[in-house]
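Of the protein chains in this complex, all but one are displayed in their positions.
Let's turn to chain A:
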Amino acid sequence: MLRQLLSRAAPGWKLGAATLAAGTAGLAAAAGTALADEAEHGLHAPSYPWPHDGFFSSYDHRSIRRGYQVYTQVCATCHSMDLIHYRDLVGVCYTEEEAKEMALNIEVTDGPNDEGEMFERPGKLSDKLPAPYMNEEHARYANGGAYPPDLSLITKARHDGQNYVFSLLLGYREPPAGITVREGLYYNPYFPGGAIAMPKMLNDGGVEYDDGTPATEAQQAKDVVTFLSWAAEPEMDERKLMGTKWIAVLSLVFLTTVYYKRWKWAPLKSRRVIVDVVN
């Protein structure tokens, strides 16, 4: 396309053949740099229309719930979510009873007790979602040196987080001709460098949704990204609602203030001062 543009523009430019050739070479080099840049920093993710985009749009809480199911059934085998507790799910996507029941299914090491021993107990609402590894070293050891990042804030920790994570999850494909990916890595153009240690994890029907939604690959990606967005920004619903209310009330206050100021100043602004000069 660049060449086309150039050849169309060339007659008007009245450039010497040598200059034109040099220009073409320069532009081609620039295009090459741009492509190399996208390979290095990851393909730019398209912008998807999230249901919670917009200043007055809430999260889709059913989607958060399904996303939690995707996280626990798929992502949680390698990724921790260190900042999310079972109690955080209550009133967001699960009832208190449901959350308590889910917490009961995990084992938590607690203690020491009055005999100085650590002990195992069933989880409570105040427990964190269970982490797959003890620490980063353990995680790297188990994953061939790659560290599966904690997902609590992942949509905030990556540029254009939601679109990036969504594109990444669905972005696995065969490497193009000329690109080789080393053993143990997988080709994904959205990942900076193009080679990611995480294999493709989402597959049609790979998750069981408790609301009967067909678990297609794209559905799972959308739901888990909604869940991760909520996890990174759980205050969003409240923030949008309160913000709108505050803006509405403060606009009224602003109008009143302006009116009051003008009312007070009107006599001062419209007076005429006559200086009665004596002699």
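Quick notes on this structure:
Assume a residue touches a chain if its C-beta (ideal position, glycine included) is under 8 Å from a C-beta of that chain, and two chains touch if they have at least 3 such contacts; residues count from 1.
Note that in this section contacts and distances are computed from a predicted model.
The complex includes a chain that is not drawn, and of the options "Complex III subunit 9", "WD repeat and HMG-box DNA-binding protein 1", "N-alpha-acetyltransferase 50" or "Ribosomal RNA-processing protein 41" the UniProt name matching it is "Complex III subunit 9".
Among A:70, A:93 or A:169, the one in contact with the hidden chain is A:93. From the set A:121, A:138 or A:245, the residue in touch with the chain omitted from the display is A:245, counting the whole complex.
Within the full complex, the residue among A:44, A:61 or A:124 touching the omitted chain is A:61. Residues 51-52, 56-62, 65, 91-93, 95, 237, 241, 244-245, 248-249 are the ones on chain A that touch the missing chain.
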